[in-house]
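So the structure is just underneath, and the comments pick up after that.
Missing here: one protein chain of the complex. Every other protein chain is in place.
The chains carry the letters A and B, assigned in the order they are written, with residues numbered from 1 in each.
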Amino acid sequence: MTEFLAATVRIATPLVFTALGGILSERAGVFAVGLEGMMLAGAFAGVITAFLSGSMAAGVAASVLGGAAMAALVAVATTRFRAEQMVTGLAVNILALGLTSFLLRGLLGRGEAPTIRVSPLSPLPVPGLASVPVIGPLLFRQPVLTYLALAAAVAVFVFLMRTRSGLTLRAVGENPAAVFAGGVDPLRVRMLAVTCGGALAGVGGAVLSLQQVGTFTDAMTNGRGYLALAAIIVGRWMPFGTLLACLLFGAADALQLRVQGLRLPVSSYVIQMTPYVVSLAMLAGFGRTAQLPAAIGTAFARDRPS
Amino acid sequence: MLRMLGITKSYGAVRANRGIDLVVPPRTILGLLGENGSGKTTLMNVLFGLVSPDAGTIVFNDHPLAGHTPREALAAGIGMIHQHFMLVPAMTVTENVMLGWDAAGRWLRPAAVAERIRAASHTYGLDLEPDARVGALPLGGQQRVEIVKAILRGAELLILDEPTSSLSPPEVSGLLHVLRRLRDEGRSVIFISHKLGEVLDVCDEVVVLRDGAVAGRTRASDTDRAKLARMMVDRDVSAPVAREGGAAGAERLVVADLAANDATGVERLGGVSFSVRSGEVLAVAGVDGNGQAELVDVIAGLRRPTRGHVFVDGADVTGRGVTGRRQAGLAHVPADRHTTGLVADMTVTENLAFRDCDGPPFRRGPWLDFGAMRAAASERIARFAIRVGGPDVPARTLSGGNQQKLVLARELTRHPRVLVAAQPTRGLDPGATRFVIDEVLALRASGGAVLYVSTELEEALIVADRIAVMYRGRFAGVVRRDAVDITRLGLMMSGALTESPDAAALYGRKAP
Partner (left out) sequence: MTVGAPASRPRVELAAVRALAPPLLAVLLAFAVTGVLIVAAGKNPVLAYWSLAHGAFGSWDRIAVGLNRATPYALTGVGIALCFRARVINIGGEGQLALGGLAATWVALHMVPAPRPVATLFALGGGVLAGAAWAGLAAGIRLKRGVHEVLATLLLNFVGLLIVSEALQGDLGEPGAGFPQSPLLPNASWLGRLVAGTDLHVGVLIALAAVAVAHVALWRTPFGFRLRILGASAPAAAYAGISPARALVSVMLLSGGLAGLAGAIEVLGVHYRLIDGFAHGFGFNAVAIALLGGLNPLAVLPAGLFFGFLETGAVAMQRAVGVPTPLVAVIQGLTMVFVLSAMGLTAGRRRV
């Protein structure tokens, strides 16, 4: 059981960062379909930097930049050029997939994929608390990024709900014209929100590459960005709700890994479907009263207030 | 307090502002009058930094404003209350007030701000509950949220753009009261309107714009409605021309107890019954937003009624869609020609055919007959004198008047039995307005029945055989042309008078 719960937390951690990043983007009115690409870029930048510099801290910092760089592309295209958000997200996912695989071979491997190994971040027990039975190993004997994921959820919540900048961000997602009339450029807010969201998604990638695997393989995020997108929907665009949704999806995945041992009547693929089916069911449940940010998906142009 | 000199701004070929001078002294309510398209809104957008002018200077409280952003305008002490409120419906009053307000601090303190809202609300009689969700407030309430936002931000000059257009009369008088309180506290107000009565009531000075230039400026106490109206339109407002009545024939459009809700489920049309006869125009007057749009949409088949029936030439079309009603002989000129009446990015040919592509002559078997479409287009361009480069240019490139001719050409060449026209002259120049009215009257003369919705009483008086006034989703009264009394109509429009019309007024008279 403890092992199952530990696996749940482990699987959920990269989702949490990525989904939190997605919340920033979607609350500001930009669909976060590009999370997968931002995450992948973060995973790549993180592991390569850590490998070349030997510093894990530098690796994490690079993953922030990697995710943010991909997000900046989305930000500019969807705001300054008013590109369709969903499809731009898809494009960035394709681009990130190609770019990371290409750079891995072209820059580092002389045409072939090189083997890159860093020793994954080791657990950092919290003195005292770590020896509490069950909860101890689960919550207080985790690698540093897992603690940070929790902190990030709190930080995003406080930022969105308790600061003026967070209020502005949410308003941009609801009615950019109102923010513009208030003297703030909604496009700037969106660009910042999307870019910061990408930075968080990049850390989500770093959790995979630096904390869990210790290397980079092609397309290693394997759809987790889309899963994070589903978690945002299930969590109703709120940080803590989304955190719970990530844990739920993590549990489903952990269950799937153990499905043979447990002799469940369903196959692992059916369990893998649950996050998507649950998201669809949630969306269908909200129906027409969905709590999506009102202005999500719409472009905003100065001189043509919407 | 404010000096704007020589403001000029063009949008493409349209010269919205042509060298306008505007001076606002302290402690003054200045009325800015003008018809739609006279340049009021552009001028104010320039002042507020939403639009940058092509030429001209602005000095506010001895500080020049140039190339400024709305934020800088706000910081200087200019507050703008748009016609469409710039609020976030999903958020509370307090959140809306804190939004974009530097003094609210980096960390939000909703309780403290709520307290200030209560205080200001008390001082100015705004009656606002800080924790209410803005989307749940009536329009008047949302407007007061905008006012409290401006006040708390220290606005010394408030600009109100058409602030009364969607308010009920008690809300209007409440607003005017608030504006006087603001002036007495030492602030100035620019009150943009085209309603003469309100301007004369509340303003100290009046500036009239026409065609993007100043047509006149005066103290409110030195003028009257007729003078202002003449400045606005540059022509005498005519009384209804006598016209032969009694040509009306059989009932063509019959509406029985029609009711409808808006998208949010609020009832906007509350049970209306009337008929329009062959050779007759029934004008529906009233302040915008009193259910006229819903009435038109329900008759046209664009909105489902909650109860009631619509008959065209005796046939119940309530259950039919847009196409079925068109086939029954109903034509419709929608209020919004840019996105509804026309497809701006399609060609003139396509626009002249897009409501008729389900049968001959434009459909032949499974195909669209582009040859027939273009031939019809050329013929209609000539017949309606539409000024256009050719049948293949996008409708977007036409002037407003020619766009409306396009809509009329499509709807009228079908020889409809019933025409429903919603605000068909809105935003048109006098020549195009005349053209539209002539076409409507020509249809009347050939035996068509016309339902003509207009917010301009003057225009309703020109076209109508009978005039109905809508107020809050119902007919406040219906008056025959020969019995028109302007004062009574005005009272009905403001909700101060409701008459139960007799059957003759509601359903017209058969020709003797």
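Here, a residue touches a chain if its C-beta (ideal position, glycine included) is under 8 Å from a C-beta of that chain, and two chains touch if they have at least 3 such contacts.
The structure presented is a predicted model; accordingly, all values stated were derived computationally and were not measured.
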**OP:** Taking the full complex into account, find the residue in A:L52, A:V126 or A:L283 that is in contact with the omitted chain.
**Re:** A:L283
Subject >> Which residue of A:T2, A:S53 or A:S267 touches the chain not shown here >> reply: A:S267
Subject >> Full-complex contact with the absent chain, from B:R71, B:R133 or B:R363 >> reply: B:R363
Subject >> Among A:L97, A:A155 or A:L192, the residue in touch with the chain that has been omitted >> reply: A:L97
Original post:
Which positions on subunit A touch the chain that was left off?
Top reply: 31, 33, 73, 77-78, 81-84, 86-88, 90-103, 105-107, 110-111, 218, 223, 226, 229-230, 233, 267, 269-270, 272-273, 276-277, 279-280, 283-285, 287-288, 290, 299
Original post:
Can you name the residues of subunit B that touch the chain not displayed here?
Top reply: 300-302, 321-323, 326, 332, 334, 336, 339-347, 349-350, 354-355, 357-358, 363, 366-368, 370, 373-374, 390, 392-393
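Criterion: only the chains that are shown with their structure count from here on.
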Original post:
Just how far, in Å, is the C-alpha centre of subunit B from the one of subunit A?
Top reply: 46
Original post:
In their shared complex, at which residues does subunit B touch subunit A?
Top reply: 50-51, 69-75, 80, 82, 86-91, 95-96, 98-101, 104-108
**OP:** Quick one: which bits of subunit A touch subunit B in the complex? Just the residue numbers, please.
**Re:** 162-165, 167-168, 170-171, 174-175, 177-184, 294, 303, 305
